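Report on the following structure.
Here the complex is missing a single protein chain, while all its other protein chains stay put.
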Amino acid sequence: MPLTGVLRPGHCAIRVMEMGPALTHYVERLGMLKVGEDAQGRVYLKAWDEHDAFSVVLREADAPGLDYLGFKVASTQDLDRLEAALRAHGCAVERIPAGELKGCGHRVRFQIPTGHQIELYAEKDYVGTLTGNHNPHPWPEGLKGMKVCRFDHCLLYGPNLADTADLFMNVLGFSLSERVVTPDQQMVGAFFTCSNKAHDIAFIEHPEPGRLHHASFLLNTWEEVLHAADLMSMHDISIDIGPTRHGITRGRTIYFFDPSGNRNEVFCGDYTWYPDRPPITWETEQLGRAIFYHDRKLNENFLGVVT
Amino acid sequence: MPLTGVLRPGHCAIRVMEMGPALTHYVERLGMLKVGEDAQGRVYLKAWDEHDAFSVVLREADAPGLDYLGFKVASTQDLDRLEAALRAHGCAVERIPAGELKGCGHRVRFQIPTGHQIELYAEKDYVGTLTGNHNPHPWPEGLKGMKVCRFDHCLLYGPNLADTADLFMNVLGFSLSERVVTPDQQMVGAFFTCSNKAHDIAFIEHPEPGRLHHASFLLNTWEEVLHAADLMSMHDISIDIGPTRHGITRGRTIYFFDPSGNRNEVFCGDYTWYPDRPPITWETEQLGRAIFYHDRKLNENFLGVVT
Amino acid sequence: MPLTGVLRPGHCAIRVMEMGPALTHYVERLGMLKVGEDAQGRVYLKAWDEHDAFSVVLREADAPGLDYLGFKVASTQDLDRLEAALRAHGCAVERIPAGELKGCGHRVRFQIPTGHQIELYAEKDYVGTLTGNHNPHPWPEGLKGMKVCRFDHCLLYGPNLADTADLFMNVLGFSLSERVVTPDQQMVGAFFTCSNKAHDIAFIEHPEPGRLHHASFLLNTWEEVLHAADLMSMHDISIDIGPTRHGITRGRTIYFFDPSGNRNEVFCGDYTWYPDRPPITWETEQLGRAIFYHDRKLNENFLGVVT
Partner (left out) sequence: MPLTGVLRPGHCAIRVMEMGPALTHYVERLGMLKVGEDAQGRVYLKAWDEHDAFSVVLREADAPGLDYLGFKVASTQDLDRLEAALRAHGCAVERIPAGELKGCGHRVRFQIPTGHQIELYAEKDYVGTLTGNHNPHPWPEGLKGMKVCRFDHCLLYGPNLADTADLFMNVLGFSLSERVVTPDQQMVGAFFTCSNKAHDIAFIEHPEPGRLHHASFLLNTWEEVLHAADLMSMHDISIDIGPTRHGITRGRTIYFFDPSGNRNEVFCGDYTWYPDRPPITWETEQLGRAIFYHDRKLNENFLGVVT
């Protein structure tokens, strides 16, 4: 399949209350690399196995949360096409000029019905992974903390999930990989993929708009999930739940909070998604098992605490 | 990215000398499921996490090897388009009618410059995984042996790698993820992907045409590679090499032989491929490390024994 | 060190409310082998990697809990010597004749200050592991469920921990590997070893005498802890907590309940204990972290639910 259109979640811009503790968290604990900062004081981070210049942008603010989530698309032609499609769909679309984020080409920003700001962009400076593209070693020495490989996806909470699904599937070309439905067949949770991953973005129906449930980072193994959990205890990082398994996507996971209260996930593993299969359906009566396969019930934090 | 065109390696047809021992091998040891046979005596197998009706077809013959490797494409429109493109490229294309393989739609078969028979098809009966699509468990109980998840890829040996690369990239829409080059920049090994996997098919330049180096099946973890290795010893299955790691694709792997001498691989793990990154290049002086990252040299078997 | 005196926890006799569901639990889910039953209706189980005839005895009763925990000693001379020492210490000691448990030599039973019945015995029929002692494979095929390797230890709740420690250390020859102490230096938790394992029996100070907190079974890896956790969800087994890590002993663990409400643990890993090192001390303010290293707090179940 020629990989065209939206490729992947390419960056998330997270608000933090204080930059110092946030950097300790994302750099020393998660193991991301600080790759730059800009005149506004925003700090740019990337994980070691990412090729593009950055994937997380931290901004000091009075309240935590997600400023926007950006998806990389395969080409500027695709970007123009998708911008036109968004406008045709009735979205208010804003063009952010190239360079507003250092090293990133122009971005096409729009608000989705859940109230989140989503961006598309086609160009970002290429810096390569820490292992390079020439006789590479399988991993680099000297990584810190949890040694996250890659920013992977976000789970967002907000209203109007049906309209959001329509936008992601029919305008942006995502597929629905898994969904949670009520007894009367209303979809209250939706997991979308623009790749062979089981999810690239996910939503839970929620009355408040624009909420971040978590930003998720990839690990390689269940051993690394344990290693991450141990580090959280060593450094008094607040754990939400885990280590555990998700029913949805089969991931092995742990949830925790950054010093500003933004939830993070580190996880490994899912299955290889292909578009010639139906989505997996979970009933709300099985929501506990769907989310936390072992506990089979949701903790209050998981449902209620968002930023 | 809307997943279009060629989706994945969907089946491989393998010649075995005797069906009985072959079934013991692929069913009892690898853990595939026997899902049918046909009037010609061909036996159809699938792995538990595959959705389509079958992925391996075994045929009794006087010599081992690969009859053909089939790729599923996203739609009949894509199939027609690719058939036309192949003809335009000068390939001799044969249409195999629907049902010639039980449960498979019509196939478009052509010979590639390495001498292998490749097929495309758009339709195959959907049967689903053993865990289903409704409140699924993460894995099914009762699997046998190595519990392989999925047929993953083949490595093929043959001449004319440059022309083959041209065909896969420019006609079929694959990307080159990794390559091995000589000091004078000739490509002697090529790993192609049509997905976010690091490889869906691979080739090594070799004087004899049409050779199968190995058919590869996916496991979940390095623990499962050990488990598979242990089972091989318990059942006197001939091991080629492993457990070890590949430099190329980073996979953790073990190679072994079916009772007819066809090489199999079970492996876990690689990285997530995206088309906006350059291919990884290995120099032939580093070929040992590229293939067997730990031993850093090739064993004679690996280079010479093909079927 | 010539291994003399008390060797290991050799059996535990557990009361269950109904034998049928209990056997499903211990045989189909934990993966123990049913090896016999007796005229009283007691059922004998062993794990695959144990050498002696049985390690768990199930008895139907009106209330769950522990009838007694038996330790194997190295020789009948050691048994006689320890019996004399117990009597000299003032323990009421009862001799249970050989054969009262099928395949077990005579047992020396006594009540410890926490109110539990403890036994010593020197002889039990040798049956060997499932892999044998002659060119063995590393593990046997065909195990069920969680595939527990060995009954490992019990954690018991009861009063008079100081006297119990005196008995285990000064009469029975155990060492204190880890302990939990209050700010005024009272020991409220004690982990004892009679081997190079970090614990062979453990106690928590508790007002009610004779309570079983859990019976614990050994797994090999953190992957197997996940596998066990997944099986618990597949079969609706009630999980107390986990997968997680213990601070005490460093074990990776999950707690769950048998159908009668007796708590089980399956776990892997600790360190190699030697008697030339001081015990590890945990302060009660750190008890959460000591018990559940990740959550850093105790759940109510863990403290209150005993049988």
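A, B and C label the chains in the order they appear, each numbered from 1.
In this section, a residue touches a chain if its C-beta (ideal position, glycine included) is under 8 Å from a C-beta of that chain, and two chains touch if they have at least 3 such contacts.
Just so it is clear, the structure is predicted and the values come from calculations on it, not from any experiment.
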If the hidden chain were put back, which of B:Glu123, B:Glu223, B:Asp258 or B:Asp276 would touch it? B:Glu223
Using the touch definition up top, pick the residue from B:Arg95, B:His134 or B:His294 that touches the left-out chain. B:His294
For chain A, which positions touch the chain that isn't shown here? 137-139, 141, 221, 223, 230-231, 233-234
Suppose we count only contacts with the excluded chain; which residues of chain C make the list? 1-8, 49, 51-52, 72, 74, 126, 128, 133-139, 149-150, 173, 175, 194-197, 220-222, 245, 247, 250, 269, 271-272, 274-283, 286, 289-290, 293
Tell me, which residues in chain B touch the chain that this view leaves out? 222-223, 226, 229-230, 232-233, 239, 242-245, 252, 254, 289, 293-296
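Heads up, the rule we're going with is that only the chains that are shown with their structure count from here on.
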Tell me which chain's centre, taken as the mean of its C-alpha atoms, is farthest from chain C. B
Please work out the Cα centroid separation of chain A and chain C, and write it as a whole number of Å. 44
Could you grab the centroid distance between chain A and chain B? Build each centroid from C-alpha atoms only and quote it in angstrom. 31
Which chain B residues touch at least two other chains? 137-139, 221
